Each structure stands twice: as C-alpha cells, then as structure tokens.
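Apart from one protein chain that is not included, each protein chain of the complex appears where it belongs.
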C-alpha cells in the first residue's frame, strides 16, 4: 500500500522510544515537584532532547530511504516536490535541535 | 530555607509546561500509531523540542538569578563553584538543543 | 562531466558568501583587538554562525538535488551509498549547528 509512511517497519521501535521519552518527561515533573536542584533538572532535560533528536533522525532516515527515494525513482513532479519537502524538513530539524 | 531551588516561585508554571509537553509526546505516539506522514511527525517533534528549550531557558534564568547570584553575593569558594557549574550547564544546554 | 559537485551552478554565489563570512571573522578580530564589549562580540559570532548555516543548507540542498537524486535515479548500490552518506551529513550538520 502506497500510503504507508517510511517508518512503517520501524514503528514499534519508534513507539517504544516515544513511550520512554514520555516517561522521562514524567520523571522531570516529579523532580520539579520534589524541588530538585536546577542543574540536575537541566541535565535531565538535555537527555530528553537527545532522545528526541534520535527519534527525529530515525524518521528523517526512514523518510529519505523510502518516501523520497521512491518518488525520485518514479521521477516527475512528485520527485521535485519530495526533494524540496525533505530539504525543508532537514532545515527545520536542524533549527529546532 | 536555603535548599529551595531557583525555580521555586515558577514551579507551578514549569509543571504546567512539562504536563503539556508530556501530552505532546503522547500525541506523537498517537500519530505514529495512526501511520501519520513522516514529515508531520517531524514537525510535531520540532514543536516539542522548542517547548523543552523554553523550559530549559526558564530554569537556567531562575538558577542564575537566584542560586548563582546569591552565591556570588556571599562570595568565597562557593561563588567560584557556582559560576563554573553555571558555565558547564550553559555549554551542555547549548550542545543538546 | 560527472565529477562536478552538486553546487557547481551556485559556486559563485557560495564563494561570495564565504568571502563575506571571511570578512566578518576579520571584523570580529578587530573588535577583540579594540577591547569591544563581550556581548557585542558574541552577537557578531552569532551572525557568523547563522551565515555559515546558510551556506551549509545551500550545499546540502544542492547535494541532495543533484548528487543524491542522480544516484537514486541510476539505482543500484551507489544509490544506497549516497542516501546513507546524505543522512550522515544531515546528522553531522544538525549536531554542529
């Protein structure tokens, strides 16, 4: 089916990583609730950012390897569109991390 | 009490922001579960990174304005220590975002 | 000729941007030499980082649009290689900015 996203074969691994990140955010809430030391909270936030980066890069890789690659192989206007969209996503990804 | 963290007066606002971030992560899990388009998932991850950045900067500001400032006003070895620790935290913060 | 880099048609624009960045770095040297205020020097360094980011994104775009796309169109092992290499470059780019 052509509507499957690029990450379909990695979906379970990605869901597991996101569940872990959700738990990390909950853990930081607990730290703040317990008046944990500012620098320790910051260190935990850094760990979450790194974990989110990892998920983002995985998605970017899957997207490039499946969606973009498939569109380029088929050629035509869709290929141009997908390459432009990928570059915009890379730029956004680089800016938010 | 001297053991209160720098963010103590902002604690409720920070907890609210973290709860919102936790909800955003849960939302991304739902998107992946529904086979959402890769680029849309990436955009949401970017929004979460930005929200985490905001919390990190708030904590850094509170920490500088209370803990570091207090230590510098009191002077001595603790002041040196707090300034060094702040700079290490700034460096880590800049690297993980 | 197949050995032309992806940025070949943008080369003059890229060289102009790099010459401007070189001038900005020279300008910061002058500021430091004149004992300029720390925060003003930092602001200038930020402007240089942003300009370098712009050149990096342009190169990444040209590379994807020409080299990677061409390899994917031709298919085979070279396509796999180029896609992997692109993803590694995106990751490095995101980490250093």
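Things to note:
Order as written gives the chain letters A, B and C; numbering starts at 1 within each chain.
Note that a contact is a pair of C-beta atoms (placed from the backbone, for glycine too) under 8 Å apart; a residue touches a chain by one contact, two chains touch by 3 or more.
No experiment lies behind these values; they were computed from the predicted model shown.
Here is the thing to keep in mind: the chain we left out touches B, C in the whole complex.
Listed for chain C, the residues touching the missing chain in the whole complex are 3-8, 11, 14-15, 18-19, 21-22, 25-26, 28-29, 32-33, 35-39, 41-43, 45-50, 52-53, 55-56, 59-60, 62-63, 67, 85, 89, 92-93, 95-97.
Annotation for chain B: contacts to the undisplayed chain at residues 53, 57, 60-61, 64-65, 69, 72-73, 75, 79, 83, 86-87, 90-91, 93-94, 97.
By our rule, only the chains that are shown with their structure count from here on.
Shown here, the protein chains touch in a chain-like sequence that does not close on itself.
In whole angstrom, the spacing between the mean C-alpha positions of chain B and chain C is 30. Centroids built from CA atoms put chain B at 19 Å from chain A. Each chain gets one centre point, the mean of its Cα atoms, and the points for chain A and chain C are 23 Å apart. Chain A has residues 53, 60, 93, 97 in contact with two or more other chains.
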